[in-house]
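Here the structure comes first, spelled out in structure tokens, and everything after it is commentary.
One protein chain is absent from this view; the other protein chains keep their places.
Let's look at chain A:
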Amino acid sequence: MKYLKFLLVGIFFGIVLVKSEAVSWYRIYEMFRFQSFHMYGIIGTAIASGILFLQISKRGTIKSLKGADIFVPKKEKGFSRYIIGGTLFGFGWALIGACPGPMYILLGTGVYSMVIVIAAAILGTYIYGAIKDKLPH
């Protein structure tokens, strides 16, 4: 029962990303060709709303379900990992037109070949874990 709320959030997330067309390969292509404002609008308004929410919650007016402060973990400092890792991720994102959330959502819409992409992504994650100490961070 304690997991039900997470299931509902996931369902909501899946519906929003399909209805917004953010899971569309074509929308990602269009974004990287600067031929449409659509994806920039989605990402931009998501961040703007997110900033607003976090700024308000910072004032202590919004508490978590358990009454604690709303908390976003701090990312580690660094540069190399973010720029190199980010660029590699960008290659994949633009090629398959899906990032980790949409991969699963698209599977739900009936794109069954996405199983291959997900399996490869798990393998890619494993490869990172195996060689991470040899990479610049």
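Throughout what follows, a residue touches a chain if its C-beta (ideal position, glycine included) is under 8 Å from a C-beta of that chain, and two chains touch if they have at least 3 such contacts; residues count from 1.
Keep this in mind: contacts and distances are computed from a predicted model.
Peer 1: Absent chain per UniProt: "Electron transport protein SCO1/SenC", "Sodium/proton antiporter complex Mrp, protein G", "YeeE/YedE thiosulfate transporter family protein" or "P-loop NTPase"?
Peer 2: Matching "Electron transport protein SCO1/SenC", "Sodium/proton antiporter complex Mrp, protein G", "YeeE/YedE thiosulfate transporter family protein" or "P-loop NTPase" to the record, the invisible chain is "YeeE/YedE thiosulfate transporter family protein".
Peer 1: Suppose we count only contacts with the excluded chain; which residues of chain A make the list?
Peer 2: 3, 5-33, 35-51, 53-54, 57, 62, 64-66, 68, 70-79, 81-101, 103-111, 113-114, 116-130, 132, 135
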